[in-house]
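Encoded as structure tokens, the structure appears first; notes follow it.
Note that this complex is displayed minus one protein chain, with the remaining chains in position.
Order of writing sets the labels: A, B and C. Residues in every chain begin at 1.
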Amino acid sequence: MPQKVVLAYSGGLDTSVAIQWLKDQGYSVIACCLDVGEGKDLDFVKSKAIQVGAEKSVVIDAKKEFAAEYALVALQSHALYEGKYPLVSALSRPLIAKKLVEVAEQEGAVAVAHGCTGKGNDQVRFEVSIKALNPDLQVLAPVREWGWSREEEIDYAAKNNIPIPIDLDNPFSIDQNLWGRSNECGVLEDPWAAPPEAAYDLTNGLENTPDKPDYIEIEFENGTPVKLNDQYLSLEEIIEQLNKVAGKHGVGRIDHIENRLIGIKSREVYECPAAITLIKAHKELEDLTLVKEVAHFKPVIEQKLCEVIYNGLWFSPLTKALQGFLAETQKNVAGTVRVKLFKGHAIVEGRKSPYSLYNEKLATYTTEDAFNHQSSVGFIELWGLPTAVHSAVHQKGKVNV
Amino acid sequence: MPQKVVLAYSGGLDTSVAIQWLKDQGYSVIACCLDVGEGKDLDFVKSKAIQVGAEKSVVIDAKKEFAAEYALVALQSHALYEGKYPLVSALSRPLIAKKLVEVAEQEGAVAVAHGCTGKGNDQVRFEVSIKALNPDLQVLAPVREWGWSREEEIDYAAKNNIPIPIDLDNPFSIDQNLWGRSNECGVLEDPWAAPPEAAYDLTNGLENTPDKPDYIEIEFENGTPVKLNDQYLSLEEIIEQLNKVAGKHGVGRIDHIENRLIGIKSREVYECPAAITLIKAHKELEDLTLVKEVAHFKPVIEQKLCEVIYNGLWFSPLTKALQGFLAETQKNVAGTVRVKLFKGHAIVEGRKSPYSLYNEKLATYTTEDAFNHQSSVGFIELWGLPTAVHSAVHQKGKVNV
Amino acid sequence: MPQKVVLAYSGGLDTSVAIQWLKDQGYSVIACCLDVGEGKDLDFVKSKAIQVGAEKSVVIDAKKEFAAEYALVALQSHALYEGKYPLVSALSRPLIAKKLVEVAEQEGAVAVAHGCTGKGNDQVRFEVSIKALNPDLQVLAPVREWGWSREEEIDYAAKNNIPIPIDLDNPFSIDQNLWGRSNECGVLEDPWAAPPEAAYDLTNGLENTPDKPDYIEIEFENGTPVKLNDQYLSLEEIIEQLNKVAGKHGVGRIDHIENRLIGIKSREVYECPAAITLIKAHKELEDLTLVKEVAHFKPVIEQKLCEVIYNGLWFSPLTKALQGFLAETQKNVAGTVRVKLFKGHAIVEGRKSPYSLYNEKLATYTTEDAFNHQSSVGFIELWGLPTAVHSAVHQKGKVNV
Partner (left out) sequence: MPQKVVLAYSGGLDTSVAIQWLKDQGYSVIACCLDVGEGKDLDFVKSKAIQVGAEKSVVIDAKKEFAAEYALVALQSHALYEGKYPLVSALSRPLIAKKLVEVAEQEGAVAVAHGCTGKGNDQVRFEVSIKALNPDLQVLAPVREWGWSREEEIDYAAKNNIPIPIDLDNPFSIDQNLWGRSNECGVLEDPWAAPPEAAYDLTNGLENTPDKPDYIEIEFENGTPVKLNDQYLSLEEIIEQLNKVAGKHGVGRIDHIENRLIGIKSREVYECPAAITLIKAHKELEDLTLVKEVAHFKPVIEQKLCEVIYNGLWFSPLTKALQGFLAETQKNVAGTVRVKLFKGHAIVEGRKSPYSLYNEKLATYTTEDAFNHQSSVGFIELWGLPTAVHSAVHQKGKVNV
């Protein structure tokens, strides 16, 4: 009896060919398609897997888990790799790996396979995650292994009755989930060229956005969005609705020359209407509710967490430890943020919180002022003392305080 | 003969009253007005100082020095305090302090005075800077010291024939220089309220921006903007032109709940059209020209430098050491960035450089691909090895590689 | 009826005088002496407080709480301020503040008082902690307020029948608890002078240590020492025993030119036999059990936590968040460490753990080697790729991979 392999199946040409190629190697293939919000026709994908040779085809709706356990971490840590990229694919890979391993264990498979090439980040994320979750499973990377040109792949597909997609000359390479959409290749490879409108799908171009803003209110509890415009919704639903309304206003286009883990620079275009809107809103609520020391140190944690996730180490113990810090900071991030969506902007116009640390009586310049101005005299003297001593020593050769 | 004090003079009510108040204390007052690009009528300010009682009145044009030695550091370090505030006033204070000390030394003054209250950051920046530059000079802070209410101050002014400004009920407190404009107080003290249009001066509201974009090209050498649209200009001129054109498109409005050094949260509104445009363009050129390791560590330096400047420690030796790092990174930040100014956005659409580290042959997914995909197999194995060993130990009680 | 104040009472001259001084201000004084392991005669201290005028005298044994909730955090975070000082007093101050506040709330006091001068760190730690725990309580600092010279203080004491200690000319100023002993002043104020033997109390000088080592074994669970030489003990007991045996061998002397929070450099001498021994042992167990990524990032948390505690912010939410990270890392820090105590050294000679990530089969150079040497080829190629591309661009003007 052939050994089983669980393949991360997308319905596209590469993974369809991979089914046949894995069969050539003697495996029985279980195709597994994860729905993390890419908006595909899952029935079609499911049956296509069987059609091109899979022994079994599984579709798993992981949208809720993706929102609650992956996207939420990215939101609360304001994760923007290199200040720009909201970790779209980097977030879904560990979840997909987890589901593949679960299926492999249920089915008694000996291996898990993914369709990544040898020069992206996703191969790292899949393989490190799978090894972390079950070191006994083999990992196969058919596309990286066969090393075919496009023409050779099409030849092989034709010979094996694998349908060739009609949009084969689509110049873009897309990945999408609830947290956004990434796009690379084609004309984008020239960093001097502007991305063409065809590169975008979730957002209107600025020229085509409405001339009237939308105003939304997002309510947070424990750092988690719980209400949109006064309606309790799951995070998954909030993200979906925001992708629509913020996308309509052109929010969340990102054009990024990016340093991949595997050592090269690539040019990527992202669209993340909900992610950008939520990160902005959440940051503003933190500005109101986090004490200064936490606000100033949290970015160190954020940057590390972002790097760890980008680099495929979601299942490293470091991720958990960083989340230990993060969780503590979110306990009082509660309140409401009012956002104006307009012309590509998600502008936070107002924020309020039962735990607001902003104190008008301390901040005001009116007669209500409760701040002790004389305290500043002593503060400044001691704050500047090291600099003053240094200046005295170096200008005069002696301390002259 | 009375002892001399050099007062940082703005022409406004507070510092006009301070001249008289200092005279009451027995000083002879030298008013000193620095032009760092706030666009004031300097002749008026100069003669007003004499009119309200100064012995001498000095106006110093420090715009070029401000651009070249202060704003440039903020630009190259992408300085945004708490991710938002481009350090407008924080940058000018050390320069103003330096000029005040220079005048004080020339004039044989025993003290320097500033018009700050006791609860802002600027008092710290002035006092620490002055002490650093000349520890023998006394620092006076008349406004903080007298502690008058608005009414008491106006009474005193009236009694002393100090003109009361006609816009005395202006609810805002403004500071401005080449790098931007800051605004606090009044209605802004409620963080739930949106800033009114009247709070802004350098930028059009989104509703009033042109419906056609402007495209500009900025050329950098050694990390410094040297050309705008193919014309060689000084940095001061580039900033001035960008403030106009980017301001016209509504670029650079910032609404910030901010943690002040002296321990309170305040709400500030900033407008920085040129600063935001230049920081975005410069960052994109770095994305193209900095090697990954530098790109990933530079933010640590940036954050520290920003914090040090915000906190009034420009003349601390730490600032110089951080600049030592910064200068090394800028040597190859050269090239051209194309920016689309439109609807409040400064969108970098293209970037090119003679030192570009982006290599299409490595990045491409076409047949031109020069990247060795098989190298990834070994890379991933070793990259994930700590995680794999950890999983093996913790799931199975033994290492099973 | 007079208002009550709770005074942190040590039994020394300063706080004895403070009792009377507070009575002069109209307060009824409740003396409160905390035992955090300084080895004082507590009965004597308790009755002396009454003798010099306190209304009530309370002694609280807080050793167990100090060990389990304060020293343990310092141990697990290897807290050494500026790489040297194990936070002795910095750790006890927040606990003492907490107990003072508890007593104040029980007794209905309106204020809490401490005996610190105006130039140490401890005043900050006390006052910030007290304000954090009960912002309604006033904080009094009699010694800082009265500003007397030594002679004036003695005069006052004499007039008020406060006994003058016989060791009044003791040139040192000591603070001590389970985690160590600090000493400042006197001859130590000259940084070129070696500390005299008289400055030390817990440790033998190297010249007087035994010529035979002691070998001890410390067992940890969850990052916490639980056994010493195969005997289950509380952390408090382990620290006490280690202070003796490691002190006998001269372990833990520290001579530190230190930057205080309040802006000056001071010279301090510390003795921390148990602390240094435990930190070394714990670090070695982490070297064995923490995955590389955690081991390399934990120092960032450690440094911040140490700084926060040193700076008096134990009750800041930042401390809790940092502990959230710390706690996650300690879950698998379990095992046994063998330490040789000899001639001032605590040398870790062996370490073992059920969760050891050290894998002889991967590490060995024998034929047992399970490491795939060929994986290194791909790893090195990608690891060095950014540097190689940079060199190619800058040496040749073009990428030549």
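To be clear about the criterion, contacts are C-beta pairs under 8 Å (C-beta built on N, C-alpha and C of every residue); 3 or more make two chains touch, one makes a residue touch a chain.
Values in this document were obtained by computation on a predicted structure and should not be read as measured data.
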**Report entry** Given C:L42, C:V110, C:I174 or C:L288, the one touching the chain that is not displayed
**Finding:** C:L288
Report summary line: Among the options B:L80, B:C116, B:L228 or B:V291, the absent chain makes contact with B:V291
Query raised in the report: Of C:V5, C:V124, C:L178 or C:L322, which one is in contact with the hidden chain?
Result: C:V124
Query raised in the report: When the complex is taken as a whole, what residues of chain C touch the one chain not shown?
Result: 82-83, 117-119, 123-124, 127-128, 131-133, 135-136, 144, 147, 149-150, 173, 184-185, 189-195, 206, 255-259, 261-267, 283-284, 287-288, 292, 295-296, 299, 303, 307, 311-313, 315-317, 338, 340, 342-345, 347-352, 356-360, 362-365, 367, 369, 371-377, 379-380, 383-384, 386-388, 390-392, 395, 400-401
Report summary line: Per the touch rule stated above, chain B touches the missing chain via residues 259, 262-264, 290-291, 293-294, 297-298, 300-301, 304, 308, 313, 316-318, 320-329, 381-386, 389
Query raised in the report: Which residue numbers on chain A touch the omitted chain?
Result: 291-293, 332, 354-357, 359, 361-362, 370, 372, 374-379, 381-383, 385-387, 389-390, 393-394, 397, 399, 401
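To be clear about the criterion, only the chains that are shown with their structure count from here on.
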Query raised in the report: Between chain A and chain C, what's the gap in Å when you average each chain's C-alpha atoms?
Result: 41
Report task. Would you mind listing the residues of chain B that make contact with two or more other chains? Result -> 292, 356-357, 359, 362, 372, 374-377, 379, 383, 386-387, 390, 401
